[in-house]
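Below you'll find the structure, written out as structure tokens, and then a few comments.
Complex shown without one protein chain; remaining protein chains in place.
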Amino acid sequence: MSLDLAFLLRVLIFPGLTFILFLTMFCDWVERKIEARMQNRMGPTYTGPAGVLQPFADFIKLLTKEDIVPFNVRDFVFRLAPILSFSIFAFAFVFLPIDGVSVVSNSNFEGDLVLVLTLVSIANFFLFLSGWSSINPYSATGAARVLTQFLGYDIPLFILALAPAFLAKSLSISKIAASQFIPFAFVVPWVFVLFIITLQAELEKDPFDIPHAETEIVGGYETEYTGRRLAFLKLSKDVQIVLGAAIAVELFLGGPHGPVFYGPSAFWCTLWFVLKLLVVIVLTEYLTCVFARLRIDQALVINWKLILPLSLLSLVAAVGVGLWLYPLR
Amino acid sequence: MNTDKILEALSNALGDGILQTRTLRPEKVCVQVKVGAHRDAVKVLLNQDGNAGISAITGVDLGKTIELMYHIRTCNTIITISVNLTKENAKIESIADLIPGANFHEREVSDLFGVTFEGHPNPGRLILPEDWPENVFPLRKDFVALNFQSKMENSEALKDNGRHSIDERLVNIVFGPQHPALIEPEKFTLKVDGEVVKEVKPRIGYVHRGIEKAAENRTYLQDIYLVERICGICNACHAACFCQTVEAIMGVDVPPRARYLRTIILELNRIHSHMLLLGHVGFEIGYETLFHYMWRDRERVLDITEELTGNRIVASFITIGGVRRDLKEDVISRINAELETLKGRMNFYRQLFEGDSTLKMRTKNVGILSRQDALRLCVVGPVARGSGVDMDVRRDEPYAAYNEVPFKVITYDEGDSWARLMVRLDEIVESINIIQYALEHLPSGPYRVRVPRIVPAGEAIGRVEAPRGELFYYVKSNGTASPERVKVRTPTFANILAFVKIAEGGNIADVPASFVSLDPCFSCTDR
Partner (left out) sequence: MARLSPILKEVLVHLFKKPATRKYPEEKPHVPEGFRGRQVFDISLCISCGLCARDCPAEAIEMVEVDGKLRPLFHLDRCIFCYQCAESCPRNAIKSSGIFELAAKNKSDLVVKPKTNHTSAGGSQ
């Protein structure tokens, strides 16, 4: 690919960085509004029409606050961790087809599913580092919890992600997205359900909200962060949520593919992508609202005793369905 | 009656250790004993009743001597053992080995009056700050409020009092005074080993406002509003208890309509407090949906309170001699309608608490307080009832209209956080029933009697079942328009030791959940 203007526009504006940022802010607003309505209250209302600009306002407010670096922290990691985790999450979007093709046209290759999931793990690891580098018992506890939780739940995530890969006979996300005449969520629904639950744990939402359980450990790994760094930390959490939902959309709901009516196909593909993303986000938000927060040992017990065996079994069942649908030649 | 049997047992055991007997109104016995004989007297009283415990320890400055009164709750009444100590030699043996629940009461008296309790397991400051000057005791009559130059750089005083923990490799996690889990400030130092809590050291007194001393400078009428503001959530109970006690000194009987109206506002207070707590539990365990729903439904109770008293939270409804305003007929039907809706909502919450899996995972078998520990630590209220101890002042010693209104006392036997929450949930439904009964059978007549402003000399004890447990008042009057001594023992003060017991040996992650099930109200604790 040549480094010309079209390429730069694709990477930076649409469907690249700027689009992803706007999408993140929009999804954050949707989340907050849905959660508020489920709890019978209003949610963001006054900033912008129906409160749509509230996430922007929060981000900008945090950017203007004083930036305090406590005295004894591990300085380099402390300053770097939020930015790196945000960038790695945003970078993983490059491999996802949003408007029919991925952001950088020839970037997808066989095996980029594994790469994207690994990038998610690495970025989570930087979240852990942000807590570890602030020398504060609350941050340390939060960091230890986030490490334990995401490492534990990564395994079922990988296993479950292999099911659509098998059904599509490819490890490339765009090929998986493109080969879904019927979305895999209906072909192997049990895998989809388990994937959503594991995603809940990866994204640290209730009932797996443990790493930043504010009533127990104040702020978790975010405790010592202020100002710009806190803004980026929060932004990277939001991007993580959108990325997780986007992966679920690509793997199980057919990605950006859908009926195209008149006009450019890029517009319709993006529209379908965003709509499916919102469906997944509303689903995860519903799960957030109906559960209390578990203890870390309870979450781990659920992982090793329940989710992991179930995901292995469901992978086997999915392989069975796959072989039945597309018998080996 | 019971009291005669107890007096007989005391005189048999103590012989001439008993100096005199007098009555604290209404019909409570006070036995004055010699200084060393108080321990035997306490032992006799503990033998009389397996459920006996200490309600409060009051200190009164009588000029040359300090009178120390041990109010022991036994056989559904309060027997007071009183001892007179001279100010020069204010030492007495501690009873903390007989009754572990007396631990904090003795520390408070030693802080505020300067009495030394020999043999106390962990003496030290409880209510006053660490840098309070030595030998200055606020509740003595010769106390002069100087401008203290405290807040000095007294870093020595602010250290951990030099008491070493069991094991030096334990990590200190400080829970409070500022913490998102606590609504009011208190400090609990948890010493943890990994995720297990090994030792808990509470330090209270962060919101001590000196209300008992302030009450001595104001008239009785002004004191009603002062004690009402000890706690925002259970304000009606404080007003009711104070007014009851003063009415007992004066020998005034409140008209029946006033008694029923007092019952109504007290039960409304209870519903409001329990709903606040159950929502707060939701917040602590990460269940925000429960929090929002519960507090939305709590608004109905606040609206009813506003119709009845003119304000949403602080009722200012009860006064000496009755209540301050009447309940009109058209308001009754509105209140009834709201209460019916509330009952339906409580059904939903009951199903939720019994059926929701994550909620039960966080509260069942968490923070277990055994029945034996509950009795030894003399806990009160839903904390005791959740561990199977059947005590409720409304039934044991009825006040207001409770001898005429039928109701059940709810107990659960499990002793864990879930049991304590279920006790409160069921009590809400019982309170709704009580209010509906009271509204239906509201007697007509005056709602207030006029009382003189000067209260004759005397002393009295009053007890009320506040939402958090037994609230205890002792008022002594010297015949002027201001009281001589007002002693308040709030329920959370009696329950703080239970928290130490519950948290030790458990997980850190369980600390907020079990803590909030005790329903702590620190404004009450510190006064």
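Letters A and B mark the chains as written, and numbering starts fresh at 1 in each.
Keep this in mind: a residue touches a chain if its C-beta (ideal position, glycine included) is under 8 Å from a C-beta of that chain, and two chains touch if they have at least 3 such contacts.
As the structure is a prediction and not an experimental result, all values here were calculated from the model.
One of B:N2, B:N122, B:N172 or B:Q351 touches the chain omitted from the figure, and that residue is B:Q351. One of A:R41, A:K61, A:R74 or A:K169 touches the chain omitted from the figure, and that residue is A:R41. Listed residues B:L10, B:V33, B:I127 or B:L226: the one in touch with the omitted chain is B:L226. Only one residue in the set B:G310, B:P452 or B:G479 touches the chain that does not appear here, and it is B:G310. Where chain A meets the missing chain, the touching residues are 34, 36-43, 286, 289-290. By the touch definition given at the top, chain B reaches the unshown chain through residues 218-219, 221-226, 229, 289-290, 293, 296, 299, 306-307, 310-311, 316, 319, 324-325, 348, 351-352, 355-357, 359.
Throughout what follows, only the chains that are shown with their structure count from here on.
On the chain A side of its complex with chain B, the touching residues are 38-41, 137, 141, 206-207, 209, 213-216, 218, 289-298.
The part of chain B that touches chain A in the complex is made up of residues 171, 173, 179-181, 195, 282-290, 292-293, 296, 356, 358-359, 361-362, 507-512.
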